[in-house]
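So the structure is just underneath, and the comments pick up after that.
Note that one protein chain of the assembly has been removed; the remaining protein chains are unaltered in position.
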Amino acid sequence: MIGGERLAVRKTYKLYLGGAFPRSESGRTYEVHDAKGAFLANAARASRKDARDAVVAARGAFPKWSGATAYNRGQVLYRVAEVMEGRHAQFCEEVAAGEGLSAGRARAAVDAAIDRWVWYAGWTDKLAAVLGSANPVAGPYFDFSLPEPTGVVAVLAPQRSSLLGLVSVLAPVLAGGNTAVVVTSRERPLPAVTLGEVLATSDVPGGVVNLLTGDAAELGPWLAEHDDVDAIDLTGAPPERAMEFEREAAGSIKRVLRPPAAEPDWSGDPGLGRMRTFLETKTVWHPKGF
Amino acid sequence: MTITPPSPAQPSSQVFEYAPAPESRSIVDIAPSYGLFVDGEFVDGSGEAMKTVNPATEEVLSEVAVGTEADVDRAVRAARRAFTRVWGPMRPADRGKYLFRIARLLQERAREFAVLESLDNGKPIRESRDVDVPLAAAHFFYHAGWADKLEHAGLGPAPRPLGVAGQVIPWNFPLLMLAWKVAPALATGNTVVLKPAETTPLTALLFAEVCRQADLPPGVVNIVTGAGDTGRAVVEHDDVDKVAFTGSTEVGRSIARAVAGTRKKLTLELGGKAANIVFDDAPIDQAVEGIVQGIFFNQGHVCCAGSRLLVQENVHDEVIASLQRRIGTLRVGDPLDKNTDLGAINSAEQLARVRELSDIGEAEGATRWQPDCQLPDRGFWFPPTVFTGVSPAHRIARDEVFGPVLSVLTFRTPDEAVAKANNSTYGLSAGIWSEKGSRILAIADRLRAGVVWANTFNQFDPTSPFGGYKQSGYGREGGRHGLAAYLSTGDEQ
Partner (left out) sequence: MTHVLDPHALTAETPPRREPPTPFADVTRSESAFRAFLHGLPGVDQVGAQSRVAVLGTRSIKTTSKAWAIDTAISMVDLTTLEGADTPGKVRSLAAKARRPDPTDPGCPPVAAVCVYGDLAGIAKEALAGTGINVAAVATAFPSGRASRAVKLADVRDAVANGADEIDMVIDRGAFLSGRYLDVFDEIVAVKEACGEAHLKVILETGELVTLDAVRRASWLAMLAGGDFIKTSTGKISPAATLPVCLVMMEAVRDFRAATGRQVGVKPAGGIRTTKDAVKHLVLVNETAGPDWLTPDWFRIGASSLLNDLLLQRQKLRTGHYSGPDHVSVD
């Protein structure tokens, strides 16, 4: 090229799995378009084997993440917000393109997504106080109940809200100490890929979050059936398939978060419901005696 | 006056025999047949009636109606009506008062309930009298107080009842499981259709009478007896908003499938294979008691039974010797005898399963030990049994036996203990025995189980949330946490 504009270096969009950025083992990709139908990028199309690997990674990361102090987890989640802030413009562009939003509305979505991390970061060390209890049993025992993470949570992320929706379903899973295998919005995966890069460069240990770009309809059944997945969030499941996924999840008694009737407006107060869904209550008894 | 030589005490070799001390069964009045309890009335069931037997003698106690889909539909409609017209709109404090009334009636009729429970279930009267019935009353008492305080339960500012709860309960603690289900459902403003277990319907039917005695409005509690099909009809009924089930993981799976795609909120309390971990610094005598209590309480028909004893290798022989000596003192027999420790297995079917898994245990190479004990000729009986030399791969180390069968495994380090304890698809409960506080807390942290008993076992209390991790189910019963199963908080999504 002689003179003129610099030729852009295009990015290859990959999966985020076990802290690394592999291509799909299947080698498959698919085209991602913006809201107006223009080509944006080729994204990796995760396969069932990628999903399987992601579960292994998430399981491997679980002991350390769930065993970290709540204070530490809060700091790590806050760090995600900090690093996202540095990529604010990039997220705005991707959200605007993918979701067809005005610059102003895209910025609002990105702001809200970053603030959501901050909100959940502040929850980690309050959950036990708010959701736990000391139980006044009728006997000489100290008896207390504490929330503990459920384990590996499969998340079918919202299809429409590609960043705020994604963060709104992922952060509550992490705040409680779970690890996650996320299937991103199929049509709007790019903010998720960028989020993966943020996670990789923040302090979230590899494997705690695994982001699979691709099709929830294809990966959903594998995750729903997987015996080593403890819970599944069906928010982004194809509505006509959600019941089938829930049935499959019954095989290993997974905790299931059913999809909402329609994708909600994610800007509202999240409440504790999502965190509670992916928390177990452990009750410990000990006698009191001399 | 002559002094007669003192007569010697009885020969010292004489064993202290406890003469039979049977609880009188005349306190209960079992009708020859029972109907369903729907909309405040006892009505005929449309199915072919079933017999309920005393598992200790195989004597038929009564005929009990079997509810069909149509019967369940009538019950659900009654429950819906009661929810919309009476129980839902009622002042919460008044709902609470009804529960207080029920609690008191259970206390007043405690002996009757205890005897009936032991007759129908086969459990020792000592347990039905000292555990099942008092705890059932306590559950109503505890939840009664919640009825007008729900906005303080930490479940949002205005939690709302779900509507009609369909509840299916097991045969191991018939009245107590009823209380665990009915008390929180009513306290939170729901109405109930409850299906008792096929083999143990009688105390639920006596409870129906208590509801009437308490003047509980018709339709608030409906009791539909029957077997699996009746339960399925309850679970699958379109107008049920909430399903609560306690029972096997297998049935739990099918229920979770059945409610998939519906609006029904589901809680499951399923099987278990609890590890009871004994460290070498344990208070040995209490640990041995805890092991016995853990596996032989209620004949081991307990989902949270400590069925896997994990004992530190350096105290294995000592613990097993003590355990065997202690098991030798267990009194097996007539459930109505106040001195009986171990009663009857609940059904022929369950006895067959316990036998089968025990035989497999032996075939797989574990060593079976049973004390000398005379079992009655009639009825369903299985002696207290200990398998040593069990490896984690053996089926008796993995499958829930749901009987008086203990599998003993060993470990060398705390890490190994935790790894073996967690090596199960279940995660309901666990036990830790050690005198070292920091170790107890660290192990408790790492066990994937919903209830951890440290230096105790099989303790229950209405204030204390109970429920499992993993395939032992989801949702909690008891405490503030248990209320969540019956309330809509508005922030579920």
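We call the chains A and B, going by the order they appear; numbering starts again at 1 in every chain.
We take it that contacts are C-beta pairs under 8 Å (C-beta built on N, C-alpha and C of every residue); 3 or more make two chains touch, one makes a residue touch a chain.
Small disclaimer: the values here were computed from a predicted structure and weren't measured.
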{"item": "Touching partners, among the displayed chains, of the absent chain", "value": "A, B"}
{"item": "Chain not shown: contacting residue from B:284, B:360, B:373 or B:441", "value": "B:284"}
{"item": "Residue among B:167, B:249 or B:455 that touches the chain left out of view", "value": "B:455"}
{"item": "Hidden partner interface residues of chain A, rising order", "value": "139-141, 287-290"}
{"item": "Missing-partner contacts on chain B, residue numbers", "value": "3-4, 6-10, 12-21, 126, 130, 281-286, 289-290, 329, 338-339, 435, 455-456"}
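One rule holds for everything that comes next: only the chains that are shown with their structure count from here on.
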{"item": "Whole-Å gap separating chain A and chain B, where each centre is the average of the chain's CA atoms", "value": "38"}
{"item": "Chain B to chain A touching residues, read off their complex", "value": "138, 154, 156, 249, 252-254, 256-257, 260-261, 268, 270, 425, 440, 444-446, 448-456, 459, 461, 463-467, 469-474, 476, 479-481, 484, 489-493"}
{"item": "Contact set on chain A toward chain B in their complex", "value": "67, 130-131, 133, 135-139, 141, 143, 145, 150-151, 227, 230, 235, 242-244, 246-247, 249-253, 255-257, 260, 264, 269-274, 276-277, 280-287"}
